[in-house]
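Heads up, one of the protein chains got dropped from this complex, but the rest are sitting where they should.
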Amino acid sequence: MPSTLTIPWGNADWNAILPLGVVALTPLLVILADLLLPRSLRRSVVLALAALGLIYAGFLAARGWGHPYSAFGGGFVTGGFTIVFQEIVIAGALFSLLLATHLGRDDQAGGAVALLLWSASGAMLMAGAANLMTIFLGLELLSLALYCLCGLAARPSAREAALKYLILSSTASGFMLYGMALLFGATGSVQLSAFAAPAASPMLFTLGSGLFLIGFVFKLSLAPFHIWTPDVYEGAPLPVTAFMSVVTKAGALAVLARFAYAALPQANAQAILVPLWIVAALSMIVGNVGALAQTDVKRLLAYSGTAQLGYVVAALAGTTSLGLRYAIFYLVAYMFMNLGAFAVVALLSREHEEGSHLSAYAGLGYRQPVLAALMTFFLLALAGLPPTAGFTGKLLILASSVDAGYAWLAVILIVGTAISAYAYLKIVLAMYARGAGAPLQRALHPASALPWLGVAICAIATFVLTFYPLAPSDVLPLVK
Amino acid sequence: MNAPMDVDVSYYIVLSTVIFFIGVGGVILRRNPLIMLMAIELMFNAANLALIAFARVWINNAGQIFAFLVITVAASEAAIGLAIVVVVFRRAKNVDVDEVAGLRG
Partner (left out) sequence: MSNDALVLLALWLLPLASAILIFAFGPMLRRSAGVIGSGAVLVPFALTWVLAASALGTGGLKVHLFDWIAGFSFGLWLDPLSLLWTLIITGVGGLIHVYAIGYMWSDRAIARFFAYMNFFVFAMLTLVLSDNFVGLLVGWGLVGLASYFLIGFWFFKPSAVAAAMKAFVINVVGDAGLMFAVFVLFAATGSTAYADVFAKAATLAPATVLLACIAIFIGCAAKSAQIPLHTWLPDAMEGPTPVSALIHAATMVTAGVYLVARCAPLWDVSPEARALVGTIGALTALVGAILGIAQWDIKRILAYSTMSQIGYMIMGVGVGAYQAGILHFFTHAFFKAQLFLAAGIVIHALHDEQDLRKMGGLGKKMPLAFWAMTIGTLAIIGFPPFSGFFSKDAVIYGALERGYPLLSLIGVVTAGITAYYMCRMLFVTFLGNNRGNVPDVDLGIPAREHSEPHFGESAPAWVMGAPVAILMVPSVVAGWVVFGGRWNALFASDFAPKPESALATVLPEWLVGVVVLAFVAWGVAAAYHRYGSFDATVSAVERLRAESQRMAQPLVRAFYFDDALEALFVRPARAVGSAFMRVVDPHVIDGVVRDVVWLAGWIGREVRALQTGLVRGYALVLALGAAAFLAYFALIGASR
């Protein structure tokens, strides 16, 4: 028992979570601005404040590059790996803000943006979380804010999405939490770093790992745990869907990768991870096949997301260092091509109607040639055709999974890719088909300058990344 | 410390497992979202019980701290959950999740 109370945290501990703190505190300013400003100014000021906060946090996080540090007694580590994922989260959140020009009513904007930032801060916490408690805290912070965000649109489907997400995601959290309890029971520690030693009870440890993985496989919407995704994506407001499709995935992937690479006992690490590769394979098939039959672009992107995350996880197969780098590269590529597609959907949206139904795309190639061409580009990227980052990323993943001795995953990836081409092509065809059914003559949303910015950045990034597969090389040593 | 170890820890674990599966069953079988939320609380609390029992085994109070953390988070989860349920079923007479199935396919 310590007789005197000393504060065990040094300055460095606070510095480590500073980027996270900025993202978590900016919402206070946002809410204040929302309260004080006249309605006409509210939305723009709120968005600007949030964007500034995120950019500042991104800058702070980048400053930590090359300075690995383990804060709060090993609860939160920072350094290359954490920073990469934090930057991905920040970028994903920023892009979602670009689409948030009609998220909720004007008087809801402040609250919505605040929730979005809190959710992002949860994902940033997950990026660096290195013990079970911080992981749980990050995950719940991310999820709780998202439950509310899902229900923000003024239509029944949004409320339905919120309810479904709440119940299913909480159930998955329950599985994960029980897994955490078992892991603690097996090892006597909540630190991931302590797991590498042989567990006192291997049975408890493997069962615990299984339950723990379920929670993250659910968040990554890998089949068959993807089942909630299409409904929730379709019902949730567009910016929230975009946010979920990237930020949630980045957070969950960070934890999963840290667990797979740094926390498993060498003896049976590969055996414990086998189900992960199986769900990745299932996702590539189920996601792409499911996408075939969709007529709503958001739903289609939900299925597509399942497949894309399947590719990302497949890259980790065999837990090679190259695999992790390629997974990160593909995640970044996925972020750009996926958010690009979402930004196009945002541009086609109107006040009370999101432009996600396939009919909104009929003849788009003739009404909005530039937009249609860009959408085609994003879809080709998602399908993995050259010259896009999606192609490069898939090639790298193929190479790494074969290198690691998982050729069967590579074969399934190729099959999945071939199937996916039709799903994506359906939208392309709709855009360039002329004839039956007078196309809806809809003008672009007047407040659409911001999504255009998103579309442009995503298109450039998707193209440029084809040729410069930037996979941060010193990520791996910092996982532990 | 010579705290009485009247009950073997394994009984706690068995109890917590039973509670956990009652929770899982509740989510799958019940149609009332409020009961489903309660079932989820059961899953969480099963984990709490296990955490505390294991903390006792390992003489490591991280498990107890974790349990407090879970209780706090579960409380906010319940608050948000109730709010969402109220919003969804504001206009409905019965509270039944099977009625909430507009999104499908």
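Residue numbering begins at 1 within each chain, and the chains themselves are lettered A and B in the order written.
Keep this in mind: a residue touches a chain if its C-beta (ideal position, glycine included) is under 8 Å from a C-beta of that chain, and two chains touch if they have at least 3 such contacts.
Computed from a predicted structure; not experimentally measured.
Student: Out of A:Ala16, A:Ile167 or A:Leu301, point to the residue that touches the absent chain in the complete complex.
Tutor: Going through A:Ala16, A:Ile167 or A:Leu301 one by one, A:Ile167 is the residue touching the chain not shown.
Student: Decide which residue listed in A:Ala293, A:Ala449 or A:Val464 touches the omitted chain of the complex.
Tutor: Final answer for the missing-chain contact: A:Ala293.
Student: Among B:Ile71, B:Val86 or B:Ala101, which residue is in contact with the omitted chain in the full complex?
Tutor: Checking the options B:Ile71, B:Val86 or B:Ala101, the one contacting the hidden chain is B:Ala101.
Student: Just name the one of A:Leu18, A:Ala51 or A:Leu385 that touches the chain not displayed here.
Tutor: Selected residue, touching the omitted chain: A:Leu385.
Student: Just one of B:Ile13, B:Val27 or B:Ala74 touches the chain that is missing; which is it?
Tutor: Considering the complete complex, B:Val27 is the one touching the chain left out.
Student: Touching residues of chain B against the unshown chain: what are they?
Tutor: Contacting residues on chain B, toward the hidden partner: 24, 27-31, 33, 36, 97-98, 100-105.
Student: Name, in rising order, the residues on chain A that touch the hidden chain in the full complex.
Tutor: For chain A, the residues touching the absent chain are 163-164, 167-168, 171-172, 175, 202-207, 209-211, 213-214, 218, 224-225, 227-228, 230-231, 267-268, 271-272, 274-275, 285-286, 288-290, 292-293, 295, 358-359, 362, 385-387, 395, 398-399, 402-403, 410-411, 414-415, 417-419, 421-422, 425-426, 429-430, 432-437, 467, 469.
Definition applied: only the chains that are shown with their structure count from here on.
Student: Touching residues of chain B toward chain A in the complex: what are they?
Tutor: Touching chain A: residues 13, 16, 20, 23-24, 27, 33, 36-37, 40, 43-44, 46-48, 50-51, 53-55, 57-58, 60, 62-63, 65-66, 69-70, 73, 76-77, 80-81, 83-85, 87-88, 97, 100-105 of chain B.
Student: Please output the residues of chain A touching chain B within their complex, sorted ascending.
Tutor: On the chain A side, the touching residues are 132-133, 136-137, 140, 144, 147-148, 151, 156-157, 159-164, 166-167, 170-171, 173-175, 177-178, 180-182, 184-185, 188-190, 230-231, 234-235, 293-294, 299.
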